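Here the complex is missing one protein chain, while the rest keep their positions.
Showing chain A:
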Amino acid sequence: MRAAFGIAVAIAVVGGVAAEELLGARPDPQRIASGRAVAAGSGGQGQQGACFSCHGFDGAGQQAALFPALAGQSAEYLLLQLDRYASGARRNEVMSPIAAAMTPEQRRDVSIYYATQPVRVPEPQPLGDVMLLQRGGMLSASGGADIGVQACQNCHGPAGIGIAPIYPRLAGQPAGYLAARLTAWRDGEAPAEGASHQAMAQIAKRLSDDDIKAVSLYFASVRQAAASTGTGVLR
């Protein structure tokens, strides 16, 4: 149900690109092929900004280097973030110039390409501090009564596999990447435009450094191949 709400939001924000084309039950093979070419560096961003060099052709990302996984995310979510990088709404030294150099169609196609990649379960990592992991799991499943924070899984789905198209997958993402996002929102960066997205800023402001470490560690440790399949969303 929330997923469907997300569709409407995605339609609203995608703007110039024909959003409904993203929402078909089956992606257009030509778009996937074109998206793969963009991932390989044929888009406006060029070889130096080729997506695959950090995120892989399989979209698995790189845990050690904090490059997030793209496989398992919805096309709508990926496109929204690329558009936000391109417009400057979301800032990142590496990603902003890459996204800005792509055409809207290239951003769309590469989003479709990565959204169609199956999730690769990351290799088991050392778990780290088990008490932190326990706290992270608790925050994820039932929230923190002491800090007034609701459960992550309300929106991000069971074990954080995401609820397509709007709520991104957290399962298996690099802990450092997740922690960096939460810290940025706590320090005042807007998670996205629109009132309902401000919930994430409110939540981040209530998290201590240890809480951020805890949830990030927890989601990084989830080894879950299942992905969210919202109705009408690319899969």
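In this section, a contact is a pair of C-beta atoms (placed from the backbone, for glycine too) under 8 Å apart; a residue touches a chain by one contact, two chains touch by 3 or more; residues count from 1.
By definition in this document, contacts and distances are computed from a predicted model.
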Among "sn-glycerol-3-phosphate-binding periplasmic protein UgpB", "GMC family oxidoreductase", "histidine kinase" or "ABC transporter permease", UniProt-listed name of the chain not shown: "GMC family oxidoreductase"
Sole contact to the chain not displayed, among A:G128, A:G143 or A:G176: A:G143
Contacting the left-out chain in the complete assembly, out of A:A37, A:C54, A:A101 or A:A151: A:A151
On chain A, residues whose C-beta touches the chain left out of the figure: 1-2, 4-5, 8, 141-145, 148-151, 153-155, 158, 195-196, 198-199, 201-203
